[in-house]
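Down below is the structure, laid out as structure tokens.
A single protein chain has been removed from this complex, and every other one stays in its place.
Moving on to chain A:
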Amino acid sequence: MDFISILSIFVLACFVGYYVVWSVTPALHTPLMAVTNAISSVIIVGALIAAAEAGSPAAKWLGLAGVVLASINIFGGFAVTERMLAMYKKKEK
């Protein structure tokens, strides 16, 4: 993809992010941080490419280390978000 296409996606996504995040209820701001943390670990894509491709052993090991770190975040982030969200209940009656 050329730089301008990528930049367009980025700028539009910033606007989407702006409006979506303002619509998040303040009561869920902590789960919001936990889940944004989990999804920002999509950086694992880069780590996987480095770990998968042949060519540079150093890059491969850096990639594998990145996969471990990002996995901690992905599993930990989604799991802790799920745990928190499960606690939010309406009054039972």
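Keep this in mind: contacts are C-beta pairs under 8 Å (C-beta built on N, C-alpha and C of every residue); 3 or more make two chains touch, one makes a residue touch a chain; residues count from 1.
By our rule, contacts and distances are computed from a predicted model.
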Could you tell me which of "NAD(P) transhydrogenase subunit beta", "Protocatechuate 3,4-dioxygenase subunit alpha", "3-isopropylmalate dehydratase large subunit" or "Biotin-dependent carboxyltransferase" is the UniProt name of the chain missing from the displayed complex? "NAD(P) transhydrogenase subunit beta"
Residue list for chain A contacting the dropped chain reads 1, 3, 6, 9-11, 13-14, 16-18, 20-56, 58-60, 62-92
